[in-house]
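Dumping the structure here so I can ask a few things about it.
All protein chains but one are shown at their positions in the complex.
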Amino acid sequence: MTTAGLTAAEMARALRRGDVTPRELLDDARAQVSRLDGSLNAFLARTDELADRQALRAAEMLSADAESAGPLCGIPVALKDVLCVDGYPTTAGSRILEGFRPPYTATAVQRLLDAGALPVGKTNCDEFAMGSSTENSAFGPVGNPWDIERVPGGSSGGSAAAVGAGMVPISYGSDTGGSIRQPASLCGVVGFKPTYGRVSRYGLIAFASSLDQVGPFALSVEDAANGYVAVAGHDPSDSTSLPDHVDDPVSVLRHGVNGLRLGVPREYMGEGLDPGVRERVTEAIAVLEGLGAVVQEVSLPSTDLGLSTYYIIAPAECSSNLARYDGIRFGRRVERPTVTDTMMSTREEGFGHEVKRRVMLGTYALSSGYYDAYYRRAQKVRTLIAREFDAVFETVDALVCPTSPKVAFTMGAIQNPIEMYLNDALTIPVNLAGLPGISVPCGFSDGLPVGLQVIAPRLGDARVFQVAAAYEQATDWHSRRAPIVAAA
Amino acid sequence: MPLSPEEVAHVAVLARLGLSDEERRRIGAELDLILEHISRLQRADVSEVPETAQVGNLVNVWRDDEPGPSLGQEQALAAAPNTDGRYFRVGAIQE
Partner (left out) sequence: MTTQAAANRVAAGYEAVIGLEVHAQLLTRSKMFCPCSAAYTQASPNGNTCPVCLGMPGVLPVINRQAVAMTVRTALALNCEIPAYTKFDRKNYFYPDLPKGYQITQYDLPLSLNGNLEFVVDGERTRCGITRVHLEEDTGTMQHAGHVLQEATSSLVDLNRAGVPLMEIVGEPDLRSADAAREYLVRLRQILMYIGVNDGNLEQGSLRCDANVSVRRLGATELGTKVEVKNMNSFRAVHRAIGFELERQVGVLEQGGTLVQETRGWVETRGATLSQRSKEMAHDYRYFPEPDLPPLQLGRDLVDEIRAAIPELPQARAARFSEQYGLSAYDASVLTATRPDADAYEALVSAGVTAKIAANWQMGDVAALANEHRLALADSGLGVTGLAALLMLLETGAINGPTAKELLAELYVNGGDAAAVVSERGLRRLSDESALAAVVDEVITANQKACDDFRAGKTQALRSLVGQVMKATGGRADAALVNTLLRERLSG
């Protein structure tokens, strides 16, 4: 019988009982990938030699001292293709990086290797993490494990699908405006976006530097907590990495929510929400209330400015971050007689439409004459949004709300960019303020997963896990698996 | 105020982004749509509000002046599409 679909915690126990070896877990993961990825397209590259080496390393670590070996030792994981791994293809879902192999490894990935994790491969994503459906990948869309015809969300759709399809129990993505939480919601898995600065960005291919954070996908809150701890902590190679001590989220998983003050932001339950999503989230909040949480409605008046603020700041930063893709030092190049024409043609053929649109938007927002009206103003509204969160957290310990206004939609269904961007309306403000947020499964609408979002103040990462765990323990949504996981 | 085709073309050159006429038209229209939505930012009263460029509240993050290893020539050029084995090669600078 296969281990595919087990949680990392279950695998870890099996490893320590000696029921299974890292090698066998790796083989099961690969079998599941081979069986399902033809239709899901969750992976862009396999990291086989690395995983094989890690399987041996993990076996040694476990036999040497099973107790001090961490919870990810011997556990198969998947990495969004924006995380650099020395010597392995890293494309960020873009043609412009086709064939590129970085000469170094991201700090977060290095920590996973040191923890004995087994990286199965690099997962598909929207090009340079720009999107909410993974339809912007240059290497084809990803199917949602619950309905192959539908999107897994994005931009970390491959990582979400890989966990949702039981290929790996834990995977990693990056979240700039919801790119971990929204696909987690649409794929019925747990997805966590840490406080900005908690996980090193060194080796994470940048989309929007002041918003990007690396975080885990998992089948359970406990696995997500362990997946987070494995990569969190200060890194001198990332000047925005926080030196503060990382509170242990695992130790609070059973603390419950009795007496905890939970706020429900009125603006997050407003129009634009699928009725099914509203119902599931309302029920979920009732469950938390039943567990003793003190629930109250709160207001974040500038919420409707979040999207606009984000679509100035993120494109502005990306227009600069993507300037290095000029065809000179690495990646794709379209040869032309002059340097300028070479750069223009290289970027014309190398970038997809969404990336071009955002680079254009960001370049325009920063260009002379428009900076004050757009970029500077957006930076000020960003302050407003952050202050509103600060004010709300004076009266509540955490916020609970929907992760995504929609359940997974059919591929190609959304063509209008604004309509697409609205999928992140409820996750974006969290990035703008640099807060920790999690999406945890809270039921289904029309047979498709719905996610509950929990948001806490800066460095309140542990509290996010505490609330999510309490809800998970009171429900059994997390134990539901997409039919394809077991289908043989 | 929608972007003129000239503005779109100018921004594309600033961004070194080659665009077909069709793409230029399409992106121009999409930018108009997005900027229209974004225009709501102008309504916010931010007269007294400072700008936020970063949310980490960090200052004076620096390293000691210690030299470390470099990649070396071979590794540095390994991923480059066009080199002469020692340098990155590019076309004419002047148009």
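Labels for the chains are A and B, by order of writing; each one numbers its residues from 1.
The rule we apply is simple: a contact is a pair of C-beta atoms (placed from the backbone, for glycine too) under 8 Å apart; a residue touches a chain by one contact, two chains touch by 3 or more.
None of these values were measured; they are calculated from a predicted model.
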The one residue from A:S159, A:S210, A:N423 or A:Q453 touching the chain left out of view is A:S210
So one chain is hidden, and I want to know which residue out of A:E127, A:D223, A:D238 or A:D424 touches that hidden chain in the complete assembly.
A:D238
Touching the absent chain when the full complex is considered, from A:D126, A:E317, A:E354 or A:D397:
A:E317
At which residues does subunit A meet the chain that is not included here?
82-84, 90, 92, 97, 100, 102-104, 106, 201-206, 208-210, 236-240, 316-317, 319-320, 322-324, 326, 328-330, 337, 339-340, 343, 363, 366-368, 371, 375
Could you please point out the subunit B residues that touch the chain left off the display?
13-14, 16, 53-54, 56, 58-73, 76-77, 84, 86-95
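We adopt the following convention: only the chains that are shown with their structure count from here on.
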What's the distance between the Cα centroids of subunit A and subunit B, rounded to whole Å?
23
Going by the contact rule set out above, which residues of subunit B touch subunit A in the complex?
3, 7-8, 11-20, 23, 26-27, 30-31, 33-34, 37-38, 40-42, 44, 46, 49-56, 58, 61-63, 71, 75, 78-82, 88, 90-95
Could you pull out which subunit A residues touch subunit B in their complex?
100-101, 103, 196-197, 210, 236, 239-240, 242, 302, 304-305, 307-309, 311-312, 319, 323, 326-333, 335-345, 347-349, 351, 353, 356-357, 359-361, 363-364, 367, 373-374, 376-384, 386, 416-418, 432-434, 458
